[in-house]
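Only a single protein chain was left out; the remaining protein chains are all shown in position.
Right after this comes chain A.
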Amino acid sequence: MDGGDEGVVVAPMGDESMCSNGGAVADPRRPPASSGKAAAGGGEQMDLEAYVALYAGRTRVSRLLFIAERCGNEGMQLEALRMAHDEIKKREDSHLYREVIAKIGGRLGPQYALDQTWVDMVDRRAEVRKEKLENELNAYKTNLIKESIRMGYNDLADFFYAHGQLGDAFKNYVRTRDYCTSSKHISQMCLNVILVSIELGQYMHVSNYVSKAEQAPEQLDPITHSKLRCAAGLAYLETKKYKLAARKFLETGPELGNNYTDVIAQQDVATYGGLCALASFDRTELKNKVIDNINFRNFLELVPEVRELINDFYASRYASCLEYLENLKPNLLLDIHLHDHVETLYTDIRHKAIIQYTHPFISVDLLTMAGAFKTSVAGLEKELEALITEDKIQARIDSHNKILYARHADQRNTTFQRVLQTGVEFERDARAMLLRANLIKQESILRAARKL
């Protein structure tokens, strides 16, 4: 159903007028990709419904809002806001609702104006429920039953989380910690805290609680284990430690399935892990840990583009690899976790490709190379120049004949050079130091003389 896919504004049913409306939103799309999974699909407009269907819980709303903020395309923005609005209506966060209504600003017709009765109803219900939960908690506390107190805090935290009071939710989840009696409780508590922290953007807490959960004496069940891997990967990604992030994502087990969709989808694991690995691993590591990794292969199957580009990279088909990357880019830029890192990762991957390309050769024809990287000779020369200056490629460019020559540094000469240089520096520093030592001695003598 093409019309529905394109994000029709008023109703999900597509008729003539709506199709024209949708046409303004999105370009006529290609036939759907073979996987039917369009979240990280080709370079065409993102399919929001399919994308959102991958997630559950609050992250749906935050992802939609993020897309609305970043996409820079009014049609898509309104579509995202509309879906966010529908999503919120099913929940109980009146604050977020007001925010979205303000963002929509009446652009979607009267159906999407502020529904004060709904807000009042939700608020009232929330008030009542909060009171009830607090009373219950107090009752449990007076009875001093650990398990009940834990449940009480947990319920209260769940309540706060649902209503968007993340700070309070975080506090209450952390409080349950004192009342945890089994390692299952502890891992539950950690997962809750991690969930809230990711939404709050507090990745320090995420890595803290991941390690806390992993310290549990009993073996964690595989699902929890995989969830923790993902959370740790996200935390590393956020702190720009791409290599560690890649390792964590690659260690994620297939048990993850659709169990963690309120944070991350399986497709994301493949994309994040794949890109981080490309940017930070060397060839052997890439082969052993990514391509030959049976667990991770399952994830990659979900995002064939990433699988293809990793294989292309490994097989040195850089042009098609870079093309895949370029196609993925607009969607990745709309990803709530990856958007900040896309540029860095892409530059790293590109540099790696260039370095890998030049590595086995003594001389490389720049014309051929420019063809392989789909760029002009002049542009390639600039890129190579930067890499040579940073000492990442040992080569020199023959700009006259457009050939890149590998440069094998003469060990003997460089050693001589370094030794002489070190000698000169040592001599200079030692002499200066002797002089200063003498001056200090002199001064102390002067001071002593003055005292006398």
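In the analysis below, a contact is a pair of C-beta atoms (placed from the backbone, for glycine too) under 8 Å apart; a residue touches a chain by one contact, two chains touch by 3 or more; residues count from 1.
FYI, contacts and distances are computed from a predicted model.
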{"item": "Per UniProt record, name of the chain withheld from view [\"Ubiquitin-like 1-activating enzyme E1A\", \"COP9 signalosome complex subunit 3\", \"MICOS complex subunit MIC60\" or \"Small ribosomal subunit protein bS16m\"]", "value": "\"COP9 signalosome complex subunit 3\""}
{"item": "Among A:E147, A:E218, A:E326 or A:D398, residue touching the chain not depicted", "value": "A:D398"}
{"item": "Which residue of A:T117, A:T142, A:T284 or A:T389 touches the chain not shown here", "value": "A:T389"}
{"item": "Hidden partner chain, touching residue among A:K240, A:K329 or A:R428", "value": "A:R428"}
{"item": "Touch residues of chain A, complete complex, unshown partner", "value": "384-385, 388-389, 396-401, 405, 410, 412-413, 416, 420, 423-424, 426-428, 430-440, 442-444, 448"}
